[in-house]
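Here the complex is missing one protein chain, while the rest keep their positions.
The block that comes next holds subunit A.
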Amino acid sequence: MAQLPPLENAPINLIGLRKEAQLDLVEALDSMRGRKLLVLDPKLSGPLTLIVQISLLKEHGVENLSHLSGDPIQSDCTNVIYIVRPHLTLMKLIAAQIQHDKRNQQERQYSLYFMPRRSTACEKVLEAEGVHGGITFGEYRMFPIPFDDDVLSLEHELVLKELQVDGDPTSLWDLALTINNLQSRFGLIPNVKGKGDAAKKVFSIMKKMQEEQALTTPEGQPEIDTLILLDRQVDLVTPMCSQLTYEGLVDEFLNINNGCVELDPAILGGDKKVKVPLNSSDKLYRDLRDLNFGVVGGILREKAASMKQDYTDVKTTNQEFSDLKKFVKKMHALPEMTRHIDISQYLTTFTRKRSFMSRLIMEQTLVEGQEYDICYEYIEEMINKQEPLISVLRLLVILSVTNNGLQKKHFDYFRFVELLQSYGWENLFFINDLERAGLLRKQESKSNWLTLKRGLRLVVSDTDDSNPKDISYAFSGYAPLSIRLVQHALHASGWRGIEDMMKLLPGATFEERQVKNRVKFKREKEKKSSVDGRRALVLVVFIGGVTFAEISALRFLSAQESMKHDVIVLTTKLCNGTSFLQSLQTNPLGG
C-alpha cells in the first residue's frame, strides 16, 4: 500500500481538502450498518488510494473490496456499497450483479454512490433493468485529488472524448463545481483568465452556479490570486511530443499511475515488481524530476561521488561527531539514490536507441514547421515496420495540428491505405473520433503555425540543458505552447500583449475580475497594498489533461527570479501523448 503524499509544503491547505474527502467517504461507508463489501469502479480505486488508506476502510466495516466487473459478486456480505462514476456502461454491470443475486435468491442491501453526483441517465438504465427500486442512492462529492504539493487532478480520463467526440459537456460542469468548491474554501479568486471554448464554458457555468446559489467564501484575503483556465484544444501539439524531463521520461517509458510507478525486477533487482511512489516526499526525486534527462545522469554521478568522498573522509580523517551525524544522515538517502540510478540507467537503454533519437529529430522537424515531406516518409516507414499505432499517430497528430490538417492526398492515403490496411479496419472509428476531436484533419486552409512559432518563440535553439533559460528545456528545444501562454498571462501586460497570437489560437480568450459583491470598495484597496509582500498564488487549470513535462516547465517558470508567482496545477487528468490518444480509442463492448 502506497503512502499518501505528505502535502505539507502545499501553498494551500491540501491536507484539509483530503481530510474532507476522507470524511465524506467515511460518511458514505457508515450509511450502511455492519460489515460490507465495497465495490469500486476500477478507474476510481487508483485515485482513492491517494485519499484514504485501506486501514481506514476496514475501520468502517469494509470487509472486502472488489472492482466492478461483469462477474457476479463473490461474497457472503449482505451489504454492498458501490462507488462509481456515473457512466452508463457501469450501470449495466451493476444491474447484472444485482439480477444475478436475485436469481440465486441472495438477499442483499445495495447502496450506490455516484461520484461526483447522481445522474438521471444512469438511474434510467437501472430502472430499465428493473433494479432501481432495490438500491439506496447517494453522492460522493467530487474532490480534486492531491497528487503532490502543487498538483491536483480529477483523474477524469474521458474529458476529451466526451466533450469533443460525443458532445457531452458534463465534465465541464463537474470541473466548474470543483473550482467553485475550491473558491468557497480558499476565497473568491480575483483574476480569471482563460483560453479556449471549454475554458469559456467552464467559467460561464461557474458564474451561473454562483448566481443560482451564492458562494460562501471565507472572510479575508483570498488565498489564490489568479485562475488560468486552459482548454487542451488550444495546444494539442505539446502532449504529443516526447517528454524529456526525468519525470516525463519515466512516464513515457514506465507509466506513472496514481503517483506511482511499477518497476520490474529487471530494473531494481529483487524478484518481484515493486510499486514506487513518485512525489516530493522523495527529496532526491524532487530535485531531479523537473530536470532535462540529459543532465540527470551527471547530477547522480556528482552526488554519488560526493558521497564517496564523504565516505573516504570518514574513514581516513578524525572527524567530529556532528560531521559523522551529517554523514549518516546522507547515508539515509542511499536507497533513493540507488533507485534513481537504476531507473535512469534503465531509461538510457531507450534514449540511446537510434530510433528514439530519430524520432526526436522528427518531432523537432515538425514543430519547426519547415519541412514536411521527410516526415511523411518517416511516418510511412514506421507503418511499414508495423510500429505501434499510437506511436505512429502521435507524430501524425503533430503533423496535422501544426500543418492545420493533412493535405487531402496524404489524408486519404494515411487514413485509408496505411492505417486501416495495416492496423485493421476497426480503427475506422478511432480515426473518425480523432478527426472529430480535431487531432487529425484534412487541410482546408493555410496553417498559421509558423507565425505562432515566431510570435511566441516556440522553438528556442541552443539551450543549455544543465542551466536552462527557457521552458523549452523540457522538450529540448520546443517551448510548450500551453506553458508559454501561462507565462504571458502572468506577465504584466497579460494576454493583451500578444493579442495577435491569441487570435490565431482556437477558441475564445477572456480576462476578467471577480469581485465579492458585498465587500466594500475601501477594504478591497487595503488588501491590494498588503498583497505586495507575498508571492501570489496562481491556479492553472488544464481542461483535458496535462503532461508531467508541462508541469515541470511551470515549476521552472515559477522558480525564475522575475516571477512573483507560485503555481498550483489542477487538471482533469495527468496524461502523456499515449494515454491521451488511448482515451479516444473505444471498445465496442463499452468502456
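As a working rule, a contact is a pair of C-beta atoms (placed from the backbone, for glycine too) under 8 Å apart; a residue touches a chain by one contact, two chains touch by 3 or more; residues count from 1.
Everything that follows uses one rule, which is that contacts and distances are computed from a predicted model.
K.L.:
For the chain not present in this complex, what protein name does its UniProt entry give, out of "Protein VACUOLELESS1", "Serine palmitoyltransferase small subunit B", "Trafficking protein particle complex subunit 6B" or "Acyl-CoA N-acyltransferase (NAT) superfamily protein"?
P.N.:
Matching "Protein VACUOLELESS1", "Serine palmitoyltransferase small subunit B", "Trafficking protein particle complex subunit 6B" or "Acyl-CoA N-acyltransferase (NAT) superfamily protein" to the record, the invisible chain is "Protein VACUOLELESS1".
K.L.:
Just one of A:Asn64, A:Gln221, A:Asn257 or A:Ser422 touches the chain that is missing; which is it?
P.N.:
A:Ser422
K.L.:
In the full complex, which of A:His100, A:Arg118 or A:His332 touches the chain missing from this view?
P.N.:
A:Arg118
K.L.:
Looking at A:Glu302, A:Asp412 or A:Glu512, which makes contact with the chain not pictured?
P.N.:
Touching the chain that is not displayed is residue A:Asp412.
K.L.:
Of the residues A:Asp323, A:Asp342 or A:Glu380, which one touches the chain left out of the display?
P.N.:
The missing chain is touched by A:Glu380.
K.L.:
Which candidate, A:Asn13, A:Ser69 or A:Thr89, sits in contact with the chain we can't see?
P.N.:
Among A:Asn13, A:Ser69 or A:Thr89, only A:Thr89 touches the chain that is not shown.
K.L.:
Name, in rising order, the residues on subunit A that touch the hidden chain in the full complex.
P.N.:
88-89, 92, 117-121, 124-125, 128, 166-170, 172-173, 176, 201, 204-205, 208, 211-213, 352, 354, 357, 380-381, 383-386, 412, 415-418, 420-426, 428-429, 432, 587-590
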